[in-house]
Structure formats: C-alpha cells, structure tokens
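Presented below is the structure to which this report refers.
Missing here is one protein chain; the remaining ones are kept as they sit in the complex.
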Amino acid sequence: MSLKALRIVWRVTALNFRAQLEYRTEFLLMVAIGAVWQVSVIVFATVLLTRFTGMGGWDSSDVLLIPATRMLAHGLFVLFLGRMHWAGRQIQEGRIDVYLLRPMPVHRQVQLAYFPTNAIGDLTVAAGLMVGALSRSDLDWTAGRITYLIAAVLGGMLLEAALFTVVASAALRFPAADYWGRWLEELLGTFGSYPLNVLPRAVGGLLTYGLPLAFVAYFPAAVLTGHDTAVPYWLAAASPLLGLLAYLGARLLWRWALRHYSGVNG
Amino acid sequence: MAMVHAWRAARVTPLGELHAPPRMTAVLLRLSVQVVLVWSLWRGLYAQTGTTAGLDRDQAVTYAVLAVLASRLRELDQYTGRDTVLQHMHFGTIVYWYLRPLPPQRYYALRALGEQLYGLAWALGGYAVCLAVGAVEPPRSAAVAGVFLLSMLLGQWVLYYVMLVLDQLCFFTLRNNAAMLILLFAQNLLAGVYAPLWFFPDWFITMSAFLPFQATLSVPLSLYVGRIPLSDAALQIAVQAAWVVALALFTRWVWRRAAQRVISQGG
C-alpha cells in the first residue's frame, strides 16, 4: 500500500468514525452494549474454565491463555479486517458493483465500509482477559515467549480473517454463503476457547483439519505452556505462520473469486 | 378479523425455506454438527468432574443438546428474506407496513408465529433423533414432561417479546448489524444457550433472576433435566407468566411509539 493509499484509508476511516457519531443514541447505545458484552464474555470464559479445573490436563492458570489469545486475536480482527464478516451483506445489496467502479481495491473498500465501534469494546475485554491470564500464569515470560505470544495473536487474527475471506469469496459466487459466515462466528466463539483435547479425537480432528480453529489459540497456548496436543509439536508451533499463509491464500482466492464475479440479481 | 384473514403471512418463513432447498440442507448440517460438537464438548468437560453446580454429566449434556435444538426455534437466516425491521428501515420499505389495513404489530406477530412453528418442526425432529440415539435423556416423569411443555411454551412467548424488543429498537436507533449481533449474543448468553446459568457466579444468577432472559430457555430446560424440582415449578411458571404480561404491555406501548416515529418522520 502506498503512502497516498494509506492517507486515503486513514481519511475514510476518520469519516466513518464521524458517521458513527452522527447517530447519537446509537453511538451511546453501542458503548453501553459494549459494557454488557465485556462483563458477560469475561464471566463466560472464566467461569466455565475455572469450574472444570484440570480439563484436558490443563490447570486454570494455563487454560485462561486460550480464551485470552483467541479474544485478543478476534478483537484485532474486528478492528482491522472485520468487515469481511459483512461482505456477504454488501454482496447481497449489490455494493460490490459500486466498488468495482472505483479506482481502489475492492477488498480495501469492503474494509472501509464502516467504522467498527464495537471493536473498541472487544479489544478492551480481550486486553483485560489477557492481563488476567498473564498475571495468573506461573510461566517464565522470557522475551522468546512474549514474542511467540504476539506472533500467535497476530496469526490468530490472520487465520480468522482468512476463514471469513473464504466465506466472502464463496458469497461472491453464491450470496447465500453468507449464512455460513454466521455459523463460523458462532463456532469460533463457542469452541475456540477450550483445550480441544477434551473432545473425542474425531471431533478434535475436525476442528483442526476441517475447520482449523485449533490453530487460532489452542495450539499456540499449548506450545507456550508445554502441553501435548493431537498434532506433532512442529505443526502446533507453526500456528502463527500457518495463519499468515492461510490469509495470503485466502486473499488469492478472493482475487480469483472477484475475477469470476458475475453480479447479483442477474 | 384481519388476524384470521392474514394467516398466510405466517407461511412466509416456511415457504421461503422450502423454496430454497440448499438453505434447508445448510440448517440440517449445521444442526447436526452443532449437536455433535456440543454433546462431545460437555462430555469432555465432565470427564474429570462428577457433579458440579448441581448438575451431573447426563443432566448437563441433556441441557446443552436441548439448548442447541431450542435455539433453532428462532435462529433462521431472517436477513435473506429482507423482512426484518432493520432491513425495512434501511431500504425504506417500512412504509408498506403502515400502508396496509393489517396493523404492523399483528403482521409481525403472525410472521414470528410462523417462524417459531417452522423452527419447532426442526427442533422436534432433532429431539426425536437425539432421544433415539441416547444423546438426551427422556423426561423423568410425565409430570416433568407436562410442566416442561407449559414452561417451554411460556418461554417461547417471552422469547418472542424479547426478540420483538430488539427489533423495535431498530425503529428508534439501531442501524447497525454488529450491534444487533452483540445483543443477540447477550440474549443467548443470559438465556443459558451457551452454558447453563447454574455454572455462573452467584451475583450473575441473582442478576439474571431480575431479567426476562432466563425465562426463555434456562427455566424450561432446568425443569426438564430436574435441576429445578417440580415443587418449585409453580413459582417459576408464574414468574414466566408475569414476564409475558409485562413484556406484552411494554411492547404494545413501544409499537405505539414506533408508529408515531414512522408517522412523524415518514419512514
């Protein structure tokens, strides 16, 4: 992205943020909703994990790293790349046709569709959870571990973005594919926070090789805390890299799908 | 009465689904996978624990699977039909709701009824299969089954009003899908869809007792698995009924405000 493009991105984002301020009640409501959201997510994540101590051989000081990594990755995803989640809606409304007319990459325009006010809430929760998880952790936080954690969070963000980009690419062809996007969100939210070795092998395998949810937070956390997983150590350790590769692949797929885009409603 | 004449509005959702077989396949797949996942997750969670929060493994698994089935009752892809309040406000087609001799609130109620009945067919089918393969336990007695049915009916009624309030919000402020999604998540969480409320800390359970959400799902399912004993059922059902009355009055008032809003701004 050139400097000029960055400036445009920044300016549109600022405009989008102002657009959010336009609807006064809604903006204030979003802030309030964010607060409810924060409380409920923290309660949900911590309560379940602490109640079943020793789940899958993880004690509660380690297990919190999984939801913390996953939530932080998710919050960053919502802030930077989250509009991919709504690409299906934009496709159904025929906005892609408009985007195709403008001299800016379609993907970037999808991202610039609006400002994600809710990301502020998501990130606050996630940061809080991460601080909590780190303070309870007995691990020795060396520079290497911290670097790996940061890489894991970024990799998780890219992996989530890759999954939604794949759904969006499918939606370019079949607008109804948007439905799968919402399921994906639900699956990531409900199963992304557990040590997946509590599940039967087949189910865990499905969430590793079918829907690569395990690579978002479970594998990186296992590597950091020294837990065994169902996959070889090198594969689990490569999670951040896999996130990056998956994202690059998804972007290629998106480009291919866009070239074959034939419009909605004839 | 227009309510009777317009029964066809209740068919919109089932008919729309029947006209889109891929969507039905998707629902079937999603429901099956979700049941398997939830079933294995809760069995896994209980692998090292006996009874916790007053629920043993089979109770918790039954609760969780039933919650997945019940959430099918009204968790369709409503957006593809372009008949949500949010979308009507967005596309400016809300005016047609106010151009017909059928009051919008009745039209909305009919649509929701059709949708809930359609979802019920899915839930019942899923329940039969789960019961057959032993993924859920049958109710412990005929009395439990009867109380559960009554409580579930009231719960769905409360859920209808809760969803209605969320939709009504769109008349006044919400223009944002993300906000809607968060609210839906919060409603599901507080209703006990993701995890039984019994697992939460005491202050959370106390707070929940003052909110309508647990009346939608947590109460009927707790009755089913026996976490709420039959002796407490009467009280719980009375609370559910009270919520139905309170929310009915509240949403009626909001409908009037919504109409004023549309009529003062022209949609």
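By written order: A and B. Residues from 1 in each chain.
Here is the rule we go by: a contact is a pair of C-beta atoms (placed from the backbone, for glycine too) under 8 Å apart; a residue touches a chain by one contact, two chains touch by 3 or more.
Note that in this section contacts and distances are computed from a predicted model.
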item: Omitted chain, identified by the protein name its UniProt record gives, among "Glycine dehydrogenase", "Rod shape-determining protein MreD", "Alpha-L-glutamate ligase-like protein" or "ABC transporter ATP-binding protein"; value: "ABC transporter ATP-binding protein"
item: Visible contact partners (per top-of-document touch definition) of the missing chain; value: A, B
item: From B:Tyr98, B:Tyr127, B:Phe172 or B:Phe204, residue that would touch the chain that is not displayed; value: B:Tyr98
item: Interface residues of chain B (partner: the chain not displayed); value: 2, 5-9, 11-12, 15-16, 19-20, 80-83, 91-93, 95-96, 98-103, 107, 262-267
item: Where the unshown chain meets chain A, residue by residue; value: 14, 17-18, 21-22, 24, 27, 265-266
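Going forward, only the chains that are shown with their structure count from here on.
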item: Centroid spacing, where centroids are CA-atom means, of chain A and chain B in whole angstrom; value: 27
item: Contact set on chain A toward chain B in their complex; value: 23, 25-26, 29-30, 33-34, 36-37, 40, 43-44, 47-48, 51-52, 54-56, 86, 89, 92, 114, 116-118, 121, 176, 178-180, 182-183, 185, 187, 189-191, 194, 198-200, 203
item: Chain A contact footprint on chain B (complex, rising order); value: 20, 22-23, 26, 30, 36-37, 40-41, 44-49, 52-53, 77, 79-80, 172-179, 181-183, 185-186, 189-190, 194-195, 199-201, 204
